[in-house]
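Read through the structure below, which is laid out as structure tokens, and then see the notes.
Complex shown without one protein chain; remaining protein chains in place.
Order of writing sets the labels: A, B and C. Residues in every chain begin at 1.
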Amino acid sequence: MTMFINYEHNNHVYGVTAERRDNRFFITYDNNEYTVTATETKPGQLAMQVGDRTIKCVISEGEDSKFVFIDGDIFQVKRIELTGRKKSEVKSGTLNSPISGTVVSVKVKEGVAVKKDEVIMVIEAMKMEYLIRAPFDGVIKKIYFTEKDQIEIGKLTAEMDAREG
Amino acid sequence: MTMFINYEHNNHVYGVTAERRDNRFFITYDNNEYTVTATETKPGQLAMQVGDRTIKCVISEGEDSKFVFIDGDIFQVKRIELTGRKKSEVKSGTLNSPISGTVVSVKVKEGVAVKKDEVIMVIEAMKMEYLIRAPFDGVIKKIYFTEKDQIEIGKLTAEMDAREG
Amino acid sequence: MFKKVLVANRGEIAVRIIKACQEMEIRTVAVYSEVDRDSPHVQLADESVNLGDPTPSESYLNIAKIIEHAKTVGAEAIHPGYGFLAENPDFAKACADSGIVFIGPTPQVIRLMGDKIEAKKTIAGASVPVIPGYHGVKQDLDTLTREGKKIGFPLLVKATAGGGGKGMRVVHKEEELAQSIESAKREAKSAFGNDSVFLEQYIDKPRHIEFQVLADQQGQVIHLFERECSIQRRHQKIIEETPSPVMTKKLRETMGSAAVAAAQAVGYTNAGTIEFMVDGKQNFYFMEMNTRLQVEHSITEATTGVDLVKWQLRIASGEPLTLKQKQLLQRGHALECRIYAEDPSNGFLPSVGTLEKVDLPSGPNIRNDTGVETNFQVSPYYDPMLAKLTVSSETRAESIQKMLWALSHYVILGVTTNISFLKKVLAHPEFLKGNITTHFIDDYFKDWMVRKQGLPLDALLALAVYDSLHTKRQQIVRYKEADPHSPWQHVGRWRMGV
Partner (left out) sequence: MFKKVLVANRGEIAVRIIKACQEMEIRTVAVYSEVDRDSPHVQLADESVNLGDPTPSESYLNIAKIIEHAKTVGAEAIHPGYGFLAENPDFAKACADSGIVFIGPTPQVIRLMGDKIEAKKTIAGASVPVIPGYHGVKQDLDTLTREGKKIGFPLLVKATAGGGGKGMRVVHKEEELAQSIESAKREAKSAFGNDSVFLEQYIDKPRHIEFQVLADQQGQVIHLFERECSIQRRHQKIIEETPSPVMTKKLRETMGSAAVAAAQAVGYTNAGTIEFMVDGKQNFYFMEMNTRLQVEHSITEATTGVDLVKWQLRIASGEPLTLKQKQLLQRGHALECRIYAEDPSNGFLPSVGTLEKVDLPSGPNIRNDTGVETNFQVSPYYDPMLAKLTVSSETRAESIQKMLWALSHYVILGVTTNISFLKKVLAHPEFLKGNITTHFIDDYFKDWMVRKQGLPLDALLALAVYDSLHTKRQQIVRYKEADPHSPWQHVGRWRMGV
């Protein structure tokens, strides 16, 4: 089974896919595939082999982020869900902000019906606009932000129910 | 609520009672009572105050024994149940050997009825005989040792069901 | 020797002092504020006392409270560590007034050395060079500009009560002098409530080199050689070493004698440090005296084999120094790094949080001084220094290699730290050559950021492996195919060719 994971570090998002077969992992990032052999030697301590390189690292889980230790450098990373939806909850979608920024406009109201790809919210960050679109046909259940609100990366912008049938 | 606990160390058994009120513990041993103020500063690490003495120690749990670290000395201790029975299981008794030694005779057979205090097994250790007696009226459910078997301290010698009614 | 000592501090220095006492069979009393209740220094001490409210003024800076507790527990002496009350003459006096030995010099010496102008005057009187300057009480603009012109340019305007660079100006030309004095005074007034300034010749290529001294109550004073502390970020030392890469045998003897003379001139007792500024031509000038144990005392211990804290205790209890200057030897090279909970990518702001994992490097001649452990809560109340890492070896090059190895194995997760930054500084070609001044960080690391290229590929692979191992099947989130408006179009920024 393939996992799609998004990591946020210093306001940048990195999307990877990972598939595991025993202690081998097939990871893609930015159109490259990496085959990694890895074991967790102690809780959070990984010994990995990528080609002829050996990578040792330690990962710890904080309250809402992970810390990765590699060769003395530490990276604080959040795992975020962008426009993903849980497989087991196909009837209800969630929409997360891809960036930290300001809400410049909210295009819909709670209770209204929207079509797939209809714009729900516009977020501005670093002079660029990001559009939050409906991932499927449905009804807006809840909107969490109004204009001029500050929003953080990964935060849920709105909730939708998929249209029945 | 008072606990009665038996500890075994180097083939000797120490019986204590302990009662807890918040971080104060009332412990009796060998007819002396000790009032102990204690906190577990980290898992297994105790800081205790007894009168004007401060005691620091570390306790770890192994598979079937505990290790107590005090001031560089380590003691391996087993918690054993002698002729005790679980309060919540008054209908079924267990009988444990008080000593490591040799079973010199088994006085009853599985399935027979016995009276309280009837001898079930005789164990010899260091030229002394120890009698295992029925702690209550009941039926012998299981006998775990036969004559000439080596038995270890704390091991269950037999199981009994209390007589119905 | 004392039977019971109270340690009026927290963190790594409290731990270090408690261990020294325990080895000497002195019973120890820790003090702690509410947030430090479960700290290593409390767990280690034989007894401990709750100071309550974590605000420093209510806890570690509260003289009355600490003295009161010391009396209650029957402590014969108080070790103040560094920081907090260590250089507070009122505290030293309050100890004396309560019949408690303050482990340090007399209140008079602390007070004198706390006044930077008076300190320089006194030390200059002992024929120790001080930087040419004006330290007078007359603070009118006319006097100051006249005195400034006498000194010449470039010169430095500095707040008398100052510290941390506040109320400080470098003046390059005569025309800028009056204006610089006025603005320094304004800043000093608002920062310290005192607008008094002094003027000094500005030193080019300055190094901060200090000498450790020990002085007993019988009048013997020795020095334990130098420490090079030029690597500073905003006047905060971060890497210290000994010997100094520029030190010669002759300069060491001259400066060592000057340090001893300075300590003798003020009737110093216990451990202290004379800070000098050394210019590019090996001229040296007395800067100030720290009347306490230094953070970086560990590198002196590594190269001399002397336990400074034990000697502090012996001296305070009246024992004479048995160490003789001629027998002392500086051997090998030692290096210290200070590990701070701070974010180098974010203006070095303090980083707070729970330390999820602490696993420190160990090995021959690697010394860890730390007051934290796994699950420790780094609070915003106190200095963000978490630990010190000290290494020593036969040569400077080997110590740098050892330090780099140790930093690369220094696992402390849950807050951001300056470890990546320290590694970059140590590996800098000019550092390796020993070409360092107090401007080193400003010169080479002004706008430094952790890995400008972002999260490295290896970290990403590790995260993906970790999450593959730890995500339950039913928790796996499927990523919906990106549409043209997806933020993915903006954020793919991996650089190839790792």
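The working rule: contacts are C-beta pairs under 8 Å (C-beta built on N, C-alpha and C of every residue); 3 or more make two chains touch, one makes a residue touch a chain.
All of these numbers come straight from a predicted model, not from anything done at the bench.
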Please work out which displayed chains the absent chain touches and list them by label.
A, B, C
The listed residue (C:Tyr82, C:Phe192 or C:Trp405) that touches the chain absent from the view is C:Trp405
Of the candidates C:Lys4, C:Arg367 or C:His428, the residue in contact with the absent chain is C:Arg367
Against the hidden chain, chain C presents residues 16, 19-20, 22-25, 298, 301, 305-307, 310, 329, 331-332, 362-365, 367-369, 392-394, 398, 401-402, 405
When the complex is taken as a whole, what residues of chain A touch the one chain not shown?
41-42, 45, 47, 54, 56
Mind listing the chain B residues that contact the chain we can't see here?
1, 3-7, 9-10, 12-20, 25, 27, 29-30, 34, 36, 38, 40, 44, 46, 48, 50, 55, 57-63, 66-77, 79, 81-88, 98-99, 117, 128, 130-131, 133, 135
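Rule of thumb we're sticking to: only the chains that are shown with their structure count from here on.
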CA centre of chain A versus CA centre of chain C: separation in Å?
41
So what's the Cα centroid distance for chain B and chain C, whole Å?
55
If you look at chain C, which of its residues touch at least two other chains?
none
If I count partner chains per residue in chain A, which residues reach a count of at least 2?
none
